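Excerpt of the complex: some chains, original placement.
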Amino acid sequence: MQTTLIDQGLNLMLYGMGTVFVFLTVLVFATGAMSAMVRRLAPESDAALLRDNDKASSNDNIDEKVRAAIKLAITEHRRR
Amino acid sequence: MENLNNLWLSSGLAQLELAQLFMMAIGFGLLFLAIRRGFEPLLLVPIGFGTLLANIPGAGFDAAPVYDAMGHLASPGGLLYYIYEAGIATGMFPLIIFMGVGAMTDFGPLLANPKTLLLGAAAQVGIFTTVLGAVTLGHFGILDFSIRDAASIGIIGGADGPTAIFVTSKLSPELLGAVAVAAYSYMALVPIIQPPIMRALTTEAERQITMVQLRSVSTAEKIVFPLTLLVLVALLLPDAAPLLGMFCFGNLMRECGVVNRLSDTTQNALINIVTIFLGLGVGSKMSADKFLNWETLGILGLGAVAFCIGTAAGVLMAKLMNRFVKTPINPLIGAAGVSAVPMAARVANKVGLEANPQNFLLMHAMGPNVAGVIGSAVAAGVMISLVSGM
């Protein structure tokens, strides 16, 4: 390395900032293209379906402790 | 009598050096900032406490294990030693945290308005101008910074804790304490650092710009996005793959809807456990010989500069984009491009509300905010790759 520290820094800035901009610009277009494609292939109804599955399985996940808590809550509430 | 003397010699008072006392004061200062001032407490409480532990004279928290000639363990290492070597030197902890952050990130606002990614790109200018500042100080012999140090200091401007820790542990481990403390402190100071810059660079009319409501984003788009990002990373920038790969993995677990129990654990037990140990491990690098020098002051100063420039670049980029796009962008959300999720987005919202009480920018600012995470992970990858080859 005969380059000075400042040269290295300039290099880093040039290539680094360049890469960041190129990458994120490509990502803007890729994201746009992806969204367009997904919305054509899997329109909202389908997506909504997916989201419903999500909710169902997340309800399944409510664990025993919480179920016990619910029962307790209801029981305690009634007692009052 | 000899025993009493030994006991005295082994006591902290006898071994205490002024430098350690000073470092313990810094540890208490971090705890004060975290607990009373609310400075990023999830990290600064463990880092502050780790600083205290690492500087207890004679306690050996960061001692390496000693093996005898036969290879048997003669004396085990200290807790902080094991945490640092297993979790930080290997890069495991920052990557697991990144997975957890991915699992907590909603890319919806970004997907609804993908051109805000450019704001996240612009804000990374702070990183690289800071690198330049650091090498200048190094070049003229003012401070002892190598190119590796400069890259580690620059990444503070990324306003992203795990990214900063990941880069610094790879390039300049001896700066880890100072860089991490600077990164988290300035992230906490975002509500103080950013508004003056935002106001100085925008007109009242610009700050009042109302943005159109974001379209709703389908679950399918949210599932495909982390995979798209991963493909781009794989094709264009494999050096950023560790950070962004784990980030995308966490996000996919969140959005795919079929592994909710894994996603829940990633967002809770796992990220909490790793956060505690990451903080303690960073604290273990807060030793007097590594922290009490002029370089640390330089790092703190350059870190502040990085945040300011990043903020300014984000705002100016938004103003530049307004010359080309039809639906105008409120330039305040450009400041959110530094990341510091979600603090910077909240700051953009608050400054926006000051100018126009009906103008809620929070969701709009979340786009550049998460874009900033991607942007600084990209910058981290580039720097690790370029600097390692220099």
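Labels A and B are assigned to the chains in the order they are written; within every chain, residues are numbered from 1.
To be clear about the criterion, a residue touches a chain if its C-beta (ideal position, glycine included) is under 8 Å from a C-beta of that chain, and two chains touch if they have at least 3 such contacts.
Source: prediction; values computed, not measured.
S.K.: Since only one instance of every chain type is displayed, give the whole complex's chain counts in label form.
M.R.: Assembly composition recorded in this structure file: A x3, B x3.
We adopt the following convention: only the chains that are shown with their structure count from here on.
S.K.: With centres defined as the mean C-alpha position, give me the chain A-chain B separation in Å.
M.R.: Computed value for the inter-centroid distance: 19 Å.
S.K.: In their complex, what parts of chain B are in touch with chain A?
M.R.: Going through chain B, the ones touching chain A are 110-111, 114-115, 117-118, 120-121, 124-125, 127-129, 131-132, 134-136, 138-139, 145-147, 150-151, 217-221, 223-225, 228-229, 232, 236-237, 257-258, 260-261, 264, 371, 374-375, 378-379, 382-383, 386-387, 390.
S.K.: Okay, in this complex, where on chain A does chain B touch?
M.R.: 1, 3-6, 8-13, 15-17, 19-28, 30-32, 34-35, 38-39, 41-42, 44, 46-48, 50-51, 53-54, 57-58, 61
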